[in-house]
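Note that one protein chain is taken out, while the other chains of the complex remain in position.
This part shows chain A:
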Amino acid sequence: MTQTAQIQSIIDRFVHSDQRGALLPLLHEIQEELGFIAPGAVPLIADALLISRAEVHGVISFYPDFRTEPPARHVIKLCRAESCQARGGAAIEAELSHHLGVAMGHARKDGQVALEPVYCLGLCAIGPNAMVDDRPVARIDSAAIGRIAGEVEA
């Protein structure tokens, strides 16, 4: 099945489900299945939900979770909020960024790993914290950085 056909089949499911305000759940679903929201999805969504392409684009670009390009193979979301800062988060960010060879907010050129900021994971008494792909990691120190780096290089 082509990507366009895949997107269309997800859209058809949503249109038939009669869900009100379906745009966000639909975008989440497309990203969940395909990893990102291809630009080609925008006119298809607009047609199905009877809204303009500008409205669809506006929503995709407003919410940081939605990507318009394929993600790196591994994504590390490191918390930058106050509670993690109080526990040495800035030093951990610098060390992790150096160790992985990628700047905060970027994906490495080889597409292996991306380091993204997140503002709070709700684990605020045991920081610094990160989500490594889908796994929460707390109390990150130098040893943990080594383990995380090993995991995402594999």
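We adopt the following convention: a residue touches a chain if its C-beta (ideal position, glycine included) is under 8 Å from a C-beta of that chain, and two chains touch if they have at least 3 such contacts; residues count from 1.
One rule holds for everything that comes next: contacts and distances are computed from a predicted model.
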Unshown chain, UniProt name, "Formate dehydrogenase", "Sarcosine oxidase subunit delta", "TRAP transporter small permease protein" or "Rod shape-determining protein MreD"? "Formate dehydrogenase"
Touch with the missing chain holds, among A:L23, A:A46 or A:A149, for A:L23
Against the chain that's been left off, what residues of chain A make contact? List them. 20-25, 27-28, 49, 55, 58-59, 62-66, 79, 81-87, 118-127, 129, 131, 134, 136-139
